[in-house]
Structure formats: structure tokens, C-alpha cells
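The complex is shown incomplete by one protein chain, all other protein chains being positioned as in the whole.
By written order: A and B. Residues from 1 in each chain.
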Amino acid sequence: MATAAVEAQRVSKVFGEGPDQVVALDAVDVQIRQNEFFTLLGPSGCGKTTLLRLIAGFDHPTGGSILLNGEEMSGLPPFKRPVNTVFQNYALFPHMTVAGNIAFGLEMLGKGKAEVAETVDRMLKLVRMEALKDRQTSQISGGQQQRVALARALAPHPQVLLLDEPLSALDLKLRKEMQIELKRLQHETGITFIFVTHDQEEALTMSDRIAVMNHGKILQIGSPREVYDHPAERFVANFIGETNLIEADVLAIADGSARLRLGSGVETEADLPDGMEGRNRVTVAVRPEHASLADTDPTLSGQLETVVYFGTDTHYHVRLDGGDLFTVRTQNTRDGGEAHAPGSPIGIRIAEKSVQVLRD
Amino acid sequence: MAIGEATSDSQAEGTGVEPAASGAGEGAGEAAHRQAVRRKWLLLAPALAILVFAASGPLLIVLVYSFLSPGPYGGVEWAFSTEGWFRVFFTRDIFDDTVGPADAHLSIFWRSVQLSVLTTLLAFLFGFPTAYFIATRERNREVWLFLITIPFWTNLLIRTFAIMEVIRNEGIINTALIALGLIEQPIQILFTDFSILLGMTYVYLPLMVLPLYASMDKIDFRLVEAAYDLYATRWQALRRVIFPLVKPGVIAGSILVFIPSLGAYVTPRVLGGGKNLMVGNLIELQFGQGRNWPLGAALSITLLVIVMVALILYVRNASRSGAEHG
Partner (left out) sequence: MASTTDVGTRPGPGPGVDTGTTQPRRRRPFSVKRLPGFATVAILCFVMLYAPIFTLVVYSFNDGTSIAIWEGFSWRWYEAAWANEQVKEASVRSVVIASFASLIATTVATMAALATTRSRNFKGQTAVYAMINQPLMVPEIVTGVALLIFFALIKVATGYTGLAYLVAAHTAFCIPFAYLPIRARLESMDLSLETAAADLYATPWMAFRRITLPLLWPGILAGLMLAFVISLDDVVITEFVKSAGQDTLPTYMLGQLRRVVTPEMNAISTVFFSISVALVTVFFFLSRRRR
């Protein structure tokens, strides 16, 4: 296996001292592969931006070390690291033109005039900004500033590109456009992208792999599908998409899979994460779209409380017999489907292999 | 160009302008922090040195001098004495040595405080509507602001001189009144308490308007709209909504007018004509004709203490009203 593009080994970061001390990163281990689109996903304050700043060299880790292509980076100032950052607010130099901004890094590296000019033109083309080359950065739109920031960070051809919530300032439509654009740029340049976001949808659509973070720890790393379909922890299940959480008894365990009995008495098969063997009672997660309303042979039963229409689908909120609330999502069709009146008793059927046991 | 810059880079690294962090892991952060602190103090050093030499340090010497004996031709004798401080508050009768309160000094202090308070009040009465007027201009606000800023930065002596010329007996006001037949003798305005009050209000008015404007500029007029919507009259909207919102500006403006008024020297000297004294002139007198440096030093410290008390009250008040709004 090739050397990891970026490797964090038990990296910790503590801000402040004494009672005010905040642990931003708690012994984080992660390996980011060459040429992958890697996303750090988590709520604000989870430590994702801190990790990014440590990789860039803006902050120093309190403990542990960071390796770039196998080389120890600790102690190296940012201007000696072959990584570049796209800042959340872009941080474009207001006293320089678009071209001046893109050229800056190359000039600092001492590149010759011809090479700088050639690279700047290539970058402008890459982000489709050729026409605005000589504009002041204050005279272009937010989306255009975003592209300039990207071009500026890509111009020195870094080994790793760090992106700190770069799309958060854009409106929804532009954001969707830039998501595709970013994927294209990553593909064309072959540079490892480390992308920080709190937007789970953004993470799912763009990433090769996602690291879900909370309270300074990485809770799970995996492909978007793995993280969505097999959330290892309650936090991950809740943070990414909607989830129903229900209690279940463990009947038997065999190679990473468990036989469970749900509250209704129905038995089902479920994936079991490591370290959960020997537990009698567990919490399981079921995605709303992996369940359906069923009159016959239900997995769970309860009373329909509310029906919410969303256009593409409809959400049914069902109060289970045990007292928990359970959401079922069904795709809408033109004929309107079956009408269910709130208050009526109703059955829920969970699809095969759709139950995930959570570590808690 | 890029090559030239590259060479200066390597030089800069050696001089340690920024933490060129060394060591690994925990050490790097520590070292960088220490270096940043050292750099901070190095950058501050020249400014602090000048300030210690020509602003803060000499104040301590004033304190020392207030406890020495006066020299016969000004200056001091290096002998400890509390006479300077004693004379601030008391007099000794030249014939029988009985001790009484120093009416002359105390009344000058009292006059100074009165005049300063009145100046502050007048400046507020005129300054508040003016600041409001500027802050509510839709267009040309910058121009009005500029018109207030100009007197703020122009010579105080010239502005005092301008006022003096207007109000003196041969000045344009008296000349015009006489020419109109309204009066026969010129009205004595110059060299009265009123002229000092007028002059100080005139020269310090911009100091009131500018902070008032700064806080009025931040008023969210939707709040005033809400007040009117809830049946407030104009006066009620002003008193219950606008005024509380600009209170920090009122306090800042008042302190900015009060402090220089209390220590005023030029305005009372020019407009008071040498007989209507304020503290500033009393202090100067001790270093000139009075030839009593220790007394002058003690008076200076007294003035400084009054100003500091006013400032401390202001800072407390400001942080409290800041807490209310923040």
C-alpha cells in the first residue's frame, strides 16, 4: 500500500490552560489516501477545522504528530508545507487583482515570470475565470471569489488541498454547482482534497471517504454508503440523515451479526459493530425509507400520529406500542397511494437487513 | 523580482521576525508562543520608552516635587516639606500664623468644576440635536460630519482668538449693536465668567458631537418605528428609546468635554483676561510669578486626581452600560 497522503498519529490539541482548557482534538488517528476526496464531517466545535489548521501548520498540535507523505511535519511553519488552503471566507488579498492573487504563491516560491504567467493562465482556465483576470477581487461575485480562491490554492500544485467549509457562504444553487465543480477539479488535478463541512448532504455527495467527528474525536471513517447504511454510533446515525432508534434484546451472536428481538416480539437479523458482544440489550437504528406501512405481518405496530407531505415523499409519524416515535418515509406516486387517517392503528414492516446495532 | 524577494526571505528567517518554530510536537507551540511574546515587547519598546521619558515618568517627579521646599527664585530646595500640600487647602496668616482654609485656591477649584460642568451641559444641549441631525441625514452625511471634524482638528488657540475678536468691546457684536442704536456703551462680555463658558463650549463642542454621532449612527430606526407604532409621542420616543440607546455616547462625550474643560489653560487665559482664573492658570502662576513650585506640583497632582476619579467613574459606568446592552 502506498504511503498515506496525510497521516495523523494520536494528534491532540488543547486550547487554554487550567479550568478554561478546551480539548479540541483528542488523540485523533487518521490516514488519508493519495488522490482521495476526504471529508471531515461534524457539527461546529467538533474539532474538524482544528485538525485542518494543524495539517496546514497554522496551529501546533499539543501532542502526537502529523505526517505528509510519510514526512514528519511538526514544527514546520505553513510556508514550508506543500499544502494549500481554501479559506472559509476565501481570504483573497483585496489590494491585488484576480491574477495577482493566483500568482502570489508562485511568486513566493521564487518561480520565474514566464512560469508564473503560464500557470496563472492555466489556473484561470481551469476555474473558467479567464475573462476576469484583471478585475479587483472586490468587483467579482461570491461564486467567482470562490473560484479565484480555488485557483490560488491550486496554482502552486500542492500535494494536498485543504478546504475549510468553502461553500458555506454560497446560496443553494451555486453551492450545488460548486460541488460538481470541486469534484471535477479534484479529478482533473489528481490532488488529495481534504474537505471540512458540517453539511452531511455535501459530504455524502462529494466524498470518497468521510470521517465523522464529534467532541474532538473521529467516530467513524468510511465511504458515504458505509457511513450512511452502517452508522457505528448513535451520534453518527443521528447526524447523518434521519434515523429511528429503538431498543432490542440480543438473542444470539454469530460472526458480526446478531439475532435480535424487537419490542413487538418480532425477531430480526442485524449487523453488530465490534465491541458489542456480550450485551443483552442494544439500541438499533432503522432509516425511515427502509421501513414501510404494512397492514399484514408487521415488524412493529402502533398508532399513526401525523402525516407530513413533502412532495417527493411522505413522512408518517407512528407512536409505537412501546411509546417511542417511529418515522416511515414512502415515495409518493401520482395516484396518491393509500390514505391513512391519523389516529388509526397501523403496522410497520422493516426491510430485510435494514437494522443496524449502534455502539453507545 | 521574485528572485530578489527570495533572497530577502532567507534573511528574514534569520532575524526571527516571526516564530520560525523549532522542535517538534509540544515544544513547537511553546517556543512559538514565547517568541511571539518577546517580539511583541520588542515592538512596543520604542513607544513605551518615549512615553516613559516624556509623559509618565515626569509625573512621578511632580509627585516628588510636591513634597519639597520652594527655592527663592523658583525651583526647589531638596528638603522634605508638606508645606506645598498644606497650602493647597489652608492658609497661614502672615501676622499671627493662624490657620484658615485656603479660600482662594478652593474657590478656584470650585469655579473650575462649576464652569466645567456648565460647559459639559451646554455642549450636550447643543451637541445632542446636532449629532442627531447629522446621524439622520439621508444624503451628505459625510459633509456635515466633515464640518464638525474641521474645528475638532484646528488650532484651539485660533478658535479661542476668533471668539475673542467677536465678543470684545471693539468686536463685531458690540459694534453692530451700537450701530443699530440698541446700546450706547459696548457690553462687557470679554473677561467675564460668561466669556470663558462661551469660549469653552465653543472649542469643546466637537468633542461632544463626535462620540454622540458615533452611537447615534448605530441606532436601528426600526426600534423607533416600533415605539411610534406602540403610540409613543416624539418626546416619549426620544426619552424612552433613542436616549437610552445613545447613553454610552452621552457619557463618552461628557467625559471628553469635562476633562479638558477642568484642565483648561488657554481659553481662560485669553478670554478671562488674567483675573478670572481656573485651576490651570493657578498652577501656571506658581511656576511663574508665584515662584512656588512645590505648591504648583501639589495643585497639579490634585487636578490629576480629580480627573482620574472622573475617568474611573466613567469607565465603570461605560462597562456597566456595555454589559446592559451586550
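We adopt the following convention: contacts are C-beta pairs under 8 Å (C-beta built on N, C-alpha and C of every residue); 3 or more make two chains touch, one makes a residue touch a chain.
These numbers were taken from a predicted model, which means no experiment stands behind them.
Seen across the whole complex, the unshown chain contacts subunit A at 56-58, 77-80, 83-85, 87, 89, 91, 93-95, 104-105, 108-109, 152-153, 156. Taking the complete complex into account, residues 5, 8-9, 11-13, 15, 17-18, 20, 36-37, 39-44, 46-48, 50-59, 61-62, 65, 75, 126-127, 129-130, 132-134, 136, 142, 144, 146-151, 153-159, 161-166, 168, 170-172, 174-176, 202, 205-206, 209, 221, 224-225, 228, 231-234, 238, 259-260, 262-263, 265-266, 269-270, 279-280, 283-284, 287, 293, 296-297, 300-301, 303-304, 307-308, 311 of subunit B touch the chain not shown.
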